[in-house]
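Below you will find the structure I want to go over with you.
Note that one protein chain of the assembly has been removed; the remaining protein chains are unaltered in position.
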Amino acid sequence: MLMELISILLLGALFAWISESLQLQLPKWIAIATLLSAFYPLRQLLMELDTGSMQVWLVNESIEWIPRFNIRFHLALDGLSLLLVLLTLLMGLIAVLAAWKEISYKPGFFYFNLLCSLAGVIGGFCALDLFLFFVFWEVMLVPMYLLIAVWGYENRRYAAMKFFLFTQAGGLIMLLSICALVLLHYQNSGEITFNYFALMQHQLSDQAAFWVMLGFFIAFVIKLPIVPLHNWLPDAHTEAPTAVSVILAAVLLKTGGYGLLRFVLPLFPEASLEIAPVVMAIAAISIIYGALMAFSQQDLKRLVAYSSVSHMGFVLLGCYAFTAQAWQGAVLQMLAHGVSSAALFALVGAIQYRYHTRDLAQLGGLWQCIPKLSGMLLFFVVASLGMPGLGNFVAEFLVLVGSFSTYPKLTIMAATGLILAAIYSLKIAHQTLFGTLKLQSSIDLDRREVLMMLSMVLLLLWLGLHPQPIIDLAQQSINQLLVGARL
Amino acid sequence: MQQQYLSQLLLAVVLLPLLSATLLLLVALFSVNLKNLWVATLAVAAIAGSAICVVLIHLQLADTVNFSFSYTYANWLNVGSFSAAFGVYLDGLSLVMISIVSGVGFLIHLYSVGFMAKDQDFQRFFIYLNLFVAAMLVLVLADNLLMLFLGWEGVGLCSYLLIGFWHQKHANSLAANKAFIMTRIGDTAMAIALLLLFIQLGTLDIQLLQQQAVQLWPLQNSQGAVLDSVTVCALLLLAGAVGKSGQLPLQSWLPDAMAGPTPVSALIHAATMVTAGVYLVARFHQLFSLSPLAMQAVATIGAITLIIAATAALVQRDVKRILAYSTISQIGYMFLALGAGAYSAAVFHLMTHAFFKALLFLAAGALIYCMQHQHNIFRMGGLRSKLPLICICFFFGCAALAALPLMSGFFSKELILQKLLDKEMYGFWLVALSGAFITAFYSFRLFFVVFFGSTLQLPDAKPATSMKIALSVLVLLSIFGGIKPSGLAAVFSESELASDHNLAIVLLTIAVPLSAIAVCWFVFKKQLFNRNIKSDKLRGLHNFLYSGWGFDQLYNSLFVRPFIKATDSNKKDFIDSFYTGLSKLSQLSHHYLSTVQNGQLRWYSASLVLFSIAAMTYLLTS
Amino acid sequence: MIPLEQVLFFSIALFAIGVFGVLVRRNLLFILISIEIMLNAVAVLFVAAGNYHNNADGQIMYLLILTLAASEVAVGLGLVIQMYRRTLSLDVDQLASMNEQ
Partner (left out) sequence: MIIALLPWIIISSTALLVMLLTAIKRDHLYISCITSLGLFIALLTQTAQISLSESMIYENNLISINNTTALLSALLILLALVLSSLLYPWLKKLHEPSEEYYLLFLFATQGALVVAASSHFGSFFLGLELMSLSLVAMVAYVDKSSKALEAGIKYFVLSALASAFMLMAIAIIYLYSGTLAFSEILIQMSSSQLAVASDNNIVLSAAIVLLLVGVAFKLSLAPCHLWVADLFEGAPLASAAFLATLAKAAIFILLIKLFESTHWHQLNAVVSIVSMIAAASMLIGNLLALLQKNILRLLAYSSIAHFGYLLLAILAIAPSTPLSEQYSLSTEAAIFYLIAYLVTVLSIFAILMLLADSRQLQNFQISSFKGLFWHNPAAAIVLALLLLSLAGIPLTIGFVGKFYLTLVAVNSQLWWLLSVLIVSSIIGLFYYLRIILCLLEKTQPLPNTKPATVLNITILALISLAVIGLGVFPGQLALLIQRIVIS
């Protein structure tokens, strides 16, 4: 099922590339078709999905890969993965729609890379063999790199390079940790294996556990990203084309949070519990620091990028509070931020497409000429400042509730992030939408964009007003974590 | 059966405005052009609908004196021990509130139809207004704190949108930001209170929570008032209330909020939203009563705000700013009452205030509407004959505000003073009394300056019919609205029988405003109001009062400027310089290493020799 | 017979001279010669060592070195001629067309 899913995406990517030579409009249609047909393998699962009586692993596929090290091509799906896979596919659709008019140069190769990176991400969300996970983790970078480096804006090379180097550094450290973990496991079990479950069984000595955990942690935190390892993000976002920013914000950052929830916490519960206070502090700092940086930016995309840093801080906060609410909050935050930031980037992209600038100083008064776009922008701005009734609020509130009991001071620190969020979010609205119109007017959102945005609006409202199904879906995975942490 | 009926009615009350808002929004989104008439009909009809529902609820509950009704419609979220639902809780308090919201809301909608008729953003205005009413109703009906917070933030958002409604003007959007951010500060404190309450009591259901609080935290005597958890919770909640209700120290957004259209000022920044803070404290009166310290804090904040705002109102020139400051000070009265434990009195004053302040604002709106958007009262004068209706409205509004006998305001304010005396809080009583004096003074200053004296500018328009209707209804309300709603006492479990009114006191409370008016009239006759002040000491005082005791300047220099400076200083993100430094380093070393590659054969062979010598020395030394 | 140490020091000295020659001489021909000197120094040592251990390896190595020296000279001279044909000098310092500057 999952293998079908991934291979569908890869095949679609190839077709998209080939079709370029036939007709320049073809690739995007193929991309859309591919993403839609990617739901086909999941149909049965989604049909008879019953969150009430659901076992942890919905799907579990495994075939031999590298017998020398007993490495298997092992894909599996639980509630958490399913949620993120769905998010990936949806945001993929959004990204393709966002790229619809913008990408005219070599569209085939563009969509090839887009779909490949999506395939890589989905693989990462499903892989349960550490080697396999690492492979996907790295593979999704290359197409991402190309997307930024070829179709990006002025300073794209620098940004792409920075993005790749940062993540690669994390990746290598993680590879180190994986090797160490496997060898330690070999030492007292006598068999080499990269299997998630096998490695989860075995107990490390405290010190060893700490160092190995640190390797994973750094890799994931770079991807998340967390201050002070966040610097690749603003550049990457600023220079990437709209669709790629959407994918970056909505999906790629989530792999970091997913990694924490899937690997770091279950594999090293004690060690994680040990460093939890420090991590919580870091998270709180990066929430506030990100917000402050966001406020000081003049480039709209940069502003939104820094706001992502601030929001992902909540994910980290949730991961290390070790309570069910906090973990649920982290998951919800990943989804909600995925949608809201994707929408924001899409809208900023739309503005850039119309006015060829992202500079707040040059924008202003857009409401007078493009009210629909402005309304949408206002909506998502409000969402990102955590308006109750929208996904982000529920997520952040759950995170705070979960972490307050154990770390009251840090939680209050993080809560001040809400004020700062309001400040920088309103800055966006104030500088772009209101005041006197500085630029010549332009066409408003067309039907495609309105529908695209409306779908995301509905998603956010759903997350905000009726998140229970999602919570139930993730509950099993969260329970696993609780069991692992012996809470 | 009755349960079902009530729950459906309440649902309708909330959903009608919401639905009309969404409908209008979607229509706008898919760029279907709608005639203003249709928009107005839909919007007003929705509010009318919910108002009718409220009336039905009244009829349903007419016979029952002490009732409390709660109903859960749907589950919201439910994680482990944490759970919140979409549920309503109806008792005397919330009934009063929804009556005010839907009733006054309806009148103001009606008024707006006329007032906004020429505005090209007619539709957007009504979307926002409907949305606001819905959110406000959610706020007052919520049975758990999370849902209350939903409404709480919702009204905040709508107020933001409506203050900045005329977004072409930069200043308006700035005022909107100020309003939202300052309230947000309070809201965040309130959110923390939510967390704390949940952790301490394990629930967010308001009633349940308070019962548990009563059991968990025994009342401790006032002198031994330490910062125990109940006090902390209460104070955090209070911070939220203060933010919303424009009390000290978060009051300075309210005068700027007058940038919005006048109906908005009437609905949001006079009648309903700004009194949400009062509602909150009243709603949590059990919790507050547990902590004397918190109660004192409430009373003190109320008293100080009362005086500051009233004195600020004395010297304003903009008619709307005068009313804004008077709103602040009236809410100060309510807080004072709450702090004194006179909850029902506070809510009573809330109601009457909603009537006469709405009236005053709408009248002011009509005035501005007729006077080519003239806000400065000293550019007007002698309009008594030109705009008789507005003059009447103003008269009764000011009378109620000044608590002249037999006006609605009189009963509520008199009750507050009475309660203060009963509670032997003489200091506060004096403050309240002097406040009453100042209130009467500034309200009639406004009245005299605008409607008496020589005519400076002629009106060029007449108020529209819908406006007239709304105004006249409100006039009646603010005259005869002084009937204390039954059921409040039951909510706050107070003794219904009012303590025997000491005649002397009553006379005093009547005399104070009258004397104030007399003084005012005298001063007006002497032309002292619009004369520019000679002695700069006095001018300094005047400016100080005019700027609302200089809170804006204080906050600017204390928070805003430092914040901006700090963030701007780090625009480039100093952490990045570390990474750039790394790349610089590697480039530098690349260049140094390259210089070794000079292509000289003999140097190459020398390098071999040198290395071997170095290695040998290393081996020998080690 | 000659003590082993002296042979060792002798050959090392000779080797050092050779190295020195390679480093200081600019002329390709002389560099060639210095290399020959180094090789011969090694050869001497081999002979002596073989003699000391009285097994034949040392002498065999000596023969191999001789052949190596011969072939190196052959190739080396070829290069010398080429170089002289190209740049009418044998100064190796002129051979610096390829570098990082």
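A, B and C are the chain letters, set down in written order, and residue numbers restart from 1 in every chain.
In this section, contacts are C-beta pairs under 8 Å (C-beta built on N, C-alpha and C of every residue); 3 or more make two chains touch, one makes a residue touch a chain.
Please read these numbers as outputs of a predicted model, since none were measured by experiment.
Of the chains that are displayed, which are in contact with the missing one across the whole complex?
By the stated touch criterion, the chain not on view contacts A, B, C.
Considering the whole complex rather than only what is displayed, give the residues of chain C touching the chain that is not shown.
Contact residues on chain C toward the absent chain are 4, 8, 11-12, 15, 18-19, 22, 28, 31, 35, 38-39, 41-42, 45-46, 48-50, 52-53, 55, 57-58, 60-61, 64-65, 68, 71-72, 75-76, 78-79, 82-83, 86-87, 92, 95, 97-100.
What residue numbers in chain B mark contact with the hidden partner chain?
586-587, 589-590, 593-594, 596-597, 599, 601, 603-605, 607-608, 611-612, 615-616, 618-620, 622
Residues of chain A in contact with the chain that isn't shown?
64-69, 105-106, 131, 134-135, 138-139, 141-142, 145-146, 149-150, 157, 160-161, 164-165, 168-169, 172-173, 175-176, 179-180, 182-184, 186-187, 192
As a convention for this text, only the chains that are shown with their structure count from here on.
Using the definition of touching given at the top, classify the network of chains in this structure as line, ring, star, complete or other.
Chain contacts: open path, no cycle.
Give the chain pair, either B-C or A-B, that is connected by more C-beta contacts.
Answer by contact count: A-B.
Farthest chain from chain A, going by mean C-alpha coordinates, please.
The chain lying farthest from chain A is C.
Name the most central chain, where centre means the mean of Cα atoms.
Closest chain centre to the overall C-alpha centroid: A.
For chain B and chain C, what's the span in angstrom between their mean Cα positions?
Roughly 97 Å separates the two chain centres.
Residue numbers in chain A touching 2 or more other chains?
Residues of chain A never touch two or more of the other chains.
For chain B, which residues count as touching chain C in their complex?
Per the touch definition, chain B meets chain C at residues 594-595, 597-602, 605-606, 609.
Within their complex, state which residues of chain B touch chain A.
Listed in rising order, the residues are 28-31, 74-82, 146, 149-150, 152-154, 157, 160, 164, 167-170, 172-174, 176-177, 180-181, 184-185, 187-188, 191-192, 195-196, 198-199, 566-568, 570-571, 573, 575-576, 578-579.
Can you tell me which positions in chain C touch chain B when the two form their complex?
By the definition above, chain C touches chain B via 19, 22-24, 26, 92-93, 95-101.
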